[in-house]
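What follows is a set of notes on a single structure, which appears directly below.
A protein chain is absent from this complex, but the other protein chains hold their places.
Then we have chain A:
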Amino acid sequence: MSAIPSSGWLYGAIQRGRNRGLGGLYLVVAAFLVLYAVLFPGILSVSGFSKFTQNWFPLALVTMAQALLMLNGGITLAIGPLVSLGAVIAATTMGGALGVPGGILAVALAGLAIGAVIGAIVAHLRLPAIIVTLAGSFIITGVALILLPRPGGFIPDWLSTTLAGHTPVAFLLLVAILLAWKAFLATPLGIGIYAAGDNPIGAFRSGVPVERVKIVAFALSGLLAALAGLFVAAQTGSGDPVIGTPFTLNSIAAAVLGGVGFLGGKGTMRGAICGSLLLSVMINVMFFLGFPPVAQYVAQGLIIVGAVAVPELLKQWRARR
């Protein structure tokens, strides 16, 4: 990663400290991945790996979109509708005059703009993010349904094959996005996201443009959610105005599972990503273990509680020693 040479030692120490709380989660995720590979060795092939990461990719993106805001002390309930809207815009514009580049641009701009507007309302009118994004979710759902009342639209085959074929393009994109996040954190604006989430007044007095940071955080979050929608459209080959709905709750679950706190400034992106990976791999592992659906509901709950409890127990055990 992007270690800073001059303060390499300090950087390493800080990163170790941040990773410590996540040790338990890493362990649980690793155990599930190993179990999955044992149950289905095909995951180790290029094609198997590609298909698995493709199903994880949109959840990873929306988890980033959610964690980004939670780190900043906010939250969004508009993730799912934004995914749907992204999918709908992609499916309705790509057949038009501007083609695929135009479609991607339209999705990205819509995500950025909607996010920025929500962010501006939250930051400048000082309204609670949960209310503004809840209201926003209704509006966005409505717009998606107006643009495409029934599932349909058009995504070129080659785009579907490129993004969601038998090659790990989705995984490489995720790596690229994570590196970009890492680089963003090295900018004043990036650090500002944590600082303003942890202690807004302190950050403000230290010269962090708290309101601008908040708007940027919402805009980036909107961008990530809309791009997740674009990917879903490519993966399914069409747009569906309600396909994103379950992502809202899952993005919050994955972020919290990854140790991101509701109060801001607490948690790491890598933790959130791990949380989303656990939610995704869990579904496949339970399938290959042959769990009946009713048991899957129960097991899912137990795994989530367990994944949150294990790090906590490890911490207590360490403290006692």
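Note that a residue touches a chain if its C-beta (ideal position, glycine included) is under 8 Å from a C-beta of that chain, and two chains touch if they have at least 3 such contacts; residues count from 1.
Just so we're on the same page, contacts and distances are computed from a predicted model.
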Chain left out of the displayed complex - its UniProt protein name, from "Sugar ABC transporter substrate-binding protein", "Electron transfer flavoprotein subunit beta", "GMC family oxidoreductase" or "CoA transferase subunit A": "Sugar ABC transporter substrate-binding protein"
Per the whole complex, from A:15, A:55, A:162 or A:199 the residue touching the absent chain is A:55
In the whole complex, not just what's shown, which of A:46, A:98, A:263 or A:313 touches the removed chain? A:46
Could you please point out the chain A residues that touch the chain left off the display? 40-48, 50-52, 55, 58-59, 145, 150-152, 160, 164-168, 232, 235-240, 243, 246-247, 280, 283-284, 287-288, 290, 292-294, 296-297
